[in-house]
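One protein chain omitted, others in place.
Coming up: subunit A.
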Amino acid sequence: MNTLFGEKKTKAEKLVFKSVDEYPEAPISLGTTLINFTGDWRTFIPVVDESKCIKCYICWKFCPEPSIYIKEDGYVAIDYDYCKGCGICANECPTKAITMVREEK
């Protein structure tokens, strides 16, 4: 069960290469998606209502980005730095605990 619990990842560090020789042979695990905050793309924002959440983690499984993490208390939370507002989580939630709300910036 422990592996289910995650933490909001905002302090990721970008790999910095100074010369061509420092680069790995193949472009793997560059960490570039961590520094690319895709959260500012969205119009709608998912909001979790914990009173309706039954901790089924269907949203966590369906999220195409690692934008949903599970808190210590077992409820889900959204990492708004990476959530693109696609709405899959709200669509899949069986108890309608997640709603999409227009984001005010």
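One rule holds in what follows: a contact is a pair of C-beta atoms (placed from the backbone, for glycine too) under 8 Å apart; a residue touches a chain by one contact, two chains touch by 3 or more; residues count from 1.
Everything that follows uses one rule, which is that contacts and distances are computed from a predicted model.
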Discussion item. When one chain of this assembly is omitted, its UniProt record names it as which of these: "Dihydroorotate dehydrogenase", "Tryptophan synthase beta chain", "NADP-reducing hydrogenase subunit HndC" or "2-oxoisovalerate:ferredoxin oxidoreductase subunit alpha"?
Written reply: "2-oxoisovalerate:ferredoxin oxidoreductase subunit alpha"
Item to complete: Spell out the interface residues on subunit A facing the chain that's missing from view.
Response: 17, 20, 23, 25-30, 32-33, 36
